[in-house]
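The complex appears here without one of its protein chains, the remainder shown in place.
Should a chain be cited, it is by its letter among A, B, C and D, assigned in written order, with residues numbered from 1 in that chain.
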Amino acid sequence: MSLSSVGDRTRERYQATVPKHLRERLDEHRPLFLVLPGLLAFSLFMFFPLAYTIYLSFTDAEPSTVFQDGPGGVTGFFGLRGEESFVGLENYIAVFSDPTFWNSLGITWLFVICSVALKVAFGVGIAMIMTSDRVKGKRYMRSIIIIPWALPPIFTITIWSGIFSSARFGLANQAVIFLGFSEQAWLNDRWMAFASYLVTEMWLAYPFMVIITVSALQAVSDELMDAAKVDGAGYFHRFWHVTVPSIKRPVMFASILTAAASFTQFLIPYVFNRGGPNRANELIVLHGYQEAFNFNAYGAGAAIMMSAVAFIGAFMIVAVWKGRLAEGVDGP
Amino acid sequence: ISTEEPESGDDDGGNGGAEDYDEHEDWETVEPEDISGEATLWHSLSGGEQDDFEANLESFNGQFDADIGPNHISDLEEQTMAAIPAGDGPELFMWAHDWIGEYHQNGFLSDQSADVSFDLEEYFGENAESGMFDGELHGLPHAAETVGLIYNKEYVDEPPETFEELLDIAAEHHDPEDGTYGLGWPMDAYHVSAFPHGFGGHYYDDEAGELGLTNSETVEGFEYVLDEVWEYMPGDPDGEAQEAVFLEGNAPFLFSGPWQLGQLDEDEFEWGVAPWPEVEGHTPSPFTGVQLIYFASAMDEDDERADAARAFAEWYTTNTAVIAQMADDHGFIPVHNAFAEDGEEEDELTDDLQGFAAAVDQGQPMPVDPDFQAVWEPLEDEWWEALNGNKSVADAMADAESRIEDAWD
Amino acid sequence: MTMRDWLSNRVRNDVRTALEKPAEWRADVAYTIDGMRRGTIDPRDVAKTVFATMATVVFVFVLLIPVYWIFIIALQGEGATLYSTDSAGLIPEQFDPAAFIWVVGDIAIPGAIIGITIPFIDVEFYLSWPRIVFLDAGNYVDSTSDFPRYFWNSLYISFWTVVFAMLMIVPAAYAFSRKEFAGRMKLLYGYILFTQVGAGLGIASVIALYTIFSSMGVTNNRLVLSLYYAAMAVPFNTWLLKTYMDSIPTSLEEAAVMDGASPFRVAWEVVLPLAKPGIATIFIFIFLVGWMEFIIAQLILSPEHYTLPVGLFALIDEHNVPWGQFAAFALVYASPVVFIYMFAQRYIEDGFSFGGTKG
Amino acid sequence: MARLKVENLRKEFDRGSIVAVDDVNLEVEDGEFVTVVGPSGCGKTTTLRMIAGLEEPTSGSIHLGDEDVTDQSARTRDVAMVFQNYALYPHKTVFKNMEFGLRMSTDLSKPERREKVEWAAEMMDIEDLLEDTPDELSGGQQQRVALGRAIVREPKLFLFDEPLSNLDAKLRTTMRAEIQRLQDELGITSVYVTHDQEEAMTMGDKIVILNDGELQQTGEPKAVYDEPANRFVGGFIGSPSMNFVDVVAQRSGDHLVLTDGEAFQYSLSPEYSTEMAVDDGESVILGIRPEDVHPADGEDGIRTTVDVVEPIGSDNYLYLDIGDEFMARVSADFEPEVGDSVEVTFEESKIRLFDDDNGESLLHSSEPVPTPEP
Partner (left out) sequence: MARLKVENLRKEFDRGSIVAVDDVNLEVEDGEFVTVVGPSGCGKTTTLRMIAGLEEPTSGSIHLGDEDVTDQSARTRDVAMVFQNYALYPHKTVFKNMEFGLRMSTDLSKPERREKVEWAAEMMDIEDLLEDTPDELSGGQQQRVALGRAIVREPKLFLFDEPLSNLDAKLRTTMRAEIQRLQDELGITSVYVTHDQEEAMTMGDKIVILNDGELQQTGEPKAVYDEPANRFVGGFIGSPSMNFVDVVAQRSGDHLVLTDGEAFQYSLSPEYSTEMAVDDGESVILGIRPEDVHPADGEDGIRTTVDVVEPIGSDNYLYLDIGDEFMARVSADFEPEVGDSVEVTFEESKIRLFDDDNGESLLHSSEPVPTPEP
């Protein structure tokens, strides 16, 4: 009672003090106020680094210049600006004319395509097993199987780099020997290293895929399944004609997110062999990092990062738009 | 379930502090006068080292009216890179001397040559140089480190005199199917450096600022490792794998540094440490590093804090009791002249440390030129390419040089 | 029903279900055997089920071999190594819980003295109890890790991350799901777009971020770090909760409005309780942000505020990795997440309502 | 309890491209029970939601009692609504569900609220369920709770949106009686939306028929049944549906002869003919209800064949070969075989004629055209 009457009174006062047209405008956009706090917080931490990176990419920044005291204030990025100077598009020209950049971009896309395909296949496969009627105790197994998700990536990746030791006693080599092959120099061969990245990435990401796919699978209509059975469809036809269409969009959504994660993968190549052997497997973010830190070229590093962001951004725009992810049930 | 009274706090007694050691009567510890500041020190010492180091630091704080706060930082390079320019860095940090050039160039360091209160040459001999760059004093040395030969006494009683001998023993014990190997030797550019250097080559000439990877001597050194030694090692060039075979008692030899001693388990086998054996008449010459207490640029901000910080660095690097303790317990090879100059005192060092100290004598200091930082990675990449048989050593070194030169541009 | 009652109820039910499970399984088996004897259940069918289950168990084991391996390493005590020459260490040589004890340290209820003053009559009671020790680590290991401190730091940060994030996300998701306002679709697109782009900025953004924190004078401030995590969690989780809320029928809200509830009441008493699965899902995701993040935490925090991942990484020094401790630390670190997930699994699996993504 | 008056109500959706409700006028007296019926998509729900305040009218006004509530929010209108899917709060017990409205819109103390809820629960015979949650209840029980929730507040106006359409046939009949009993006891003004004309007929004091957003007819169920204002109402109200035959009217002397060009022929006596506003040679639609079609025992009837015989126990439905679809409801004793030739007839007083173009009733006797009541 008291609460609502207080509410009424404040509303009256509000109506008395705020002019009507303004009030209407405010009312119309009131829901925006619910969104604003999150939006502002996110923008602060997202766009400032973005702007700074863009700025750096047009300068000749390197550790010896960028860390000197520059102008303060807004134009000086609150003291972030050092003694670096503008070089226009020079960094971009240098980056785009550098074959290692294109190699890095190529291998990154290859990594994205392969890893997403594997992650989807693997995730959906596990999810199918983990929801099968034939399997007892699947709930329990489902909660165990997400453990990789609960371990810190830096740790797991270190462990995996140990697994892929090219020594004979490395776990991967033992498995390979057990299967009757000869031991491999995993991280010292370009494609072997690439494959080991893929396996690791898959292992890291499958819990997410499984969680999403399981919840999608649980929403598959039993009635449709029955209809297909009565129509004479066998297991694979049912999978293809009923299951796949109904989990397609959730899985696509997960794939897009996980594709973006693959695109920005940094730790695996970094911990395994620094994108080696011989920089052959330098994924794009690692490439930018190497440029920035090993060659002390922050400007060029920033230009690479920005190019990467442009590519991933373009990818996300297309994916989000094509996949109509932003829409809710009430979307157009 | 047991119960205890609330008050009883735990007091984990450490295993003996510097009190157990006497200070050297000839070498007086440099002690500060009326300091009163606080200062921060960053380090990334490992577990046991950290405990003892911090205990010593506390005793300094207790003795004098200073408050030096130690912080264990997990990724010191990244942290200093971010914090120092932002003005949030410490006064002191501890690391090997090879950062000095680059950090000097970035303006991360403070020159304390005018303020230091004792004669460095006198205390540290030529090691004093390692804390200098461009004539400025950026740090004080407290320990040296390098790679030597650790051998398992269950396989060999005495360390081999020559590498040929060593390889014979290695060949005898090398049987991967059975889980035993000839030797362990991390194949990164640092650990392997003894050979290219020993054969007369060099990675980088600090004076001239020139690369020496394609020198025939350098190449020869690498080729010897590849052709003669690699076959007796586990197939993974990475350090962890190489060390593991030795640590588990499955290989007679390991080339590694004093930091490895903490990993060795006395219950498993006895070991010894020796300098590098001769190889075809050459003496291998590993890179040596000198651990510094760096003076960071924050010392230029506040004199009081700077005084406290500097006082601690002076006290710590000149306190022979502390140095002896760290040497005994953690394999920190002293650079203090008290332990090097008069032969009599040398006995104070354990056998293990004597072995490493001899290896230090064989070695040469890492270059400090900022440009040198760009050498490590391409060199290692290409060297591993050669190890894997993808390239000849000569080609690999040529490629490494061109990559490094690219980076310099 | 308050959230707490609800939660404790749920947990109690879950525990009961878990306890009853074995009896249920036994009944299942009995029924199946009985059915086979009577001939109403086809033995081939049963065989298929048994085989499928066994195959799945084996598969799960193979999949989790790395975890098992880590576990074995953690049990090897001091000399543990990732690179063991001896049979890859898949068959444990010894069981030495030292590493785990080192990680968790003493397990004890701290002693305390509590004074209770009864108002008006001025009587005071003093209650004191001694420190109750379940496990005295000193009996087994020389020293213990800083895990408990890191743990509390992590918990503190994750807690505030969740609080901040929920405060920002829940109202926003509600607005996105139920209201029309200028730029709604654009914002949604933007959110989805930026969920991953941020990571692409890599290390450059780390430096810029450090500068923000530093220039605000809030390095080493755990609350601000929480706010940062919360902000980074906003886009994805807002979108996720929005799609969940889309699947809640509007008629319930309308019913509440007809009942005379104010918009706040509608949200508090109807929408929020119904969005529980969605909220549980984003809870896990947000919690994990704070719990897992490493790079920024390491950069911003000083040792007294180190979180678990930073503490974990700090175990590695320049030359050596104490694998046993490292592995034990990581496992203990992961266990709360697995535990929370087990209880929240049902909600999380429901929580992805693909109302928004269904074709 | 109050009078409800709806004037010129109109609702557009999608920027005016959909007119869901078009100029509807409606008056509900205090304590009256009005049923609104019409085919799917005719705007019933939209109308109801505007009365509830959940949807803002594009134009028009709504008065509740003496108050103009058009611009009032739903919260403050003191109206209770029962939804098609019950809309019970799934996370609250039955008691909490019923108490919620009281808590939100009254100042009653806790014991007072409990008393009221218990009273309502007793009324709905759900006292034993108060501590259960909705998912533990059967459909019928849920519906009772939804009703209980509505009555506990004793609102000025009850709104029902097809509350029974999710129940099975038997339960529907029971709940229908229940709602009527409630209405008798409480006497609260009610608007009840349904698409089931039988429900509308049996429950309503007054029945309102909508089609395509427009009001077709308002009146007492029997009046609407007997004198449909147009062809739509004739066809929609009554089950089985009224039969329609396209005929041509020819004046032959005083008589009006209706023929469909085939076997069908019927001659209206002069007294009826004059009542009909029909010109000679005009095409009209003849409507006759199945129960008014009898076998012609001996009399002179229309000869036709039986297409289908459908026994429903109490009666038989015969599908006859007249026009498109023509049905007679005859007693269960009369069981011709399919294909039999039968003669049927009907009283002329039961015949309705509708305009060929707009479907309006051509009966003079009733009020001009009884559509919107003011």
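The rule is simple: a residue touches a chain if its C-beta (ideal position, glycine included) is under 8 Å from a C-beta of that chain, and two chains touch if they have at least 3 such contacts.
The structure presented is a predicted model; accordingly, all values stated were derived computationally and were not measured.
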| item | value |
| --- | --- |
| Visible chains that the absent chain touches, using the contact criterion stated earlier | A, C, D |
| Of D:G31, D:P240 or D:G323, the residue in touch with the unshown chain | D:P240 |
| Which of A:M128, A:L224, A:V271 or A:I317 contacts the chain that the document leaves out | A:L224 |
| Absent chain, residues of subunit D that touch it | 39-40, 168-170, 173, 177, 180, 195-198, 201-202, 221-222, 225, 236-241, 289-291, 308, 310-315, 317, 329, 332 |
| Absent chain, residues of subunit C that touch it | 27-28, 31, 35, 40, 359 |
| Hidden partner interface residues of subunit A, rising order | 221, 223-224, 226-234, 237, 241-242, 245-246 |
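To be clear about the criterion, only the chains that are shown with their structure count from here on.
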| item | value |
| --- | --- |
| Centre-of-Cα separation between subunit B and subunit A, whole angstrom | 39 |
| Whole-Å separation of chain centres (CA-atom averages), subunit A against subunit D | 57 |
| Contacts with two or more other chains, residues of subunit C listed in rising order | 82-86, 206-207, 211, 215, 262, 313, 321 |
| For subunit A, residues that touch 2 or more chains besides their own | 162, 165, 167, 169-170 |
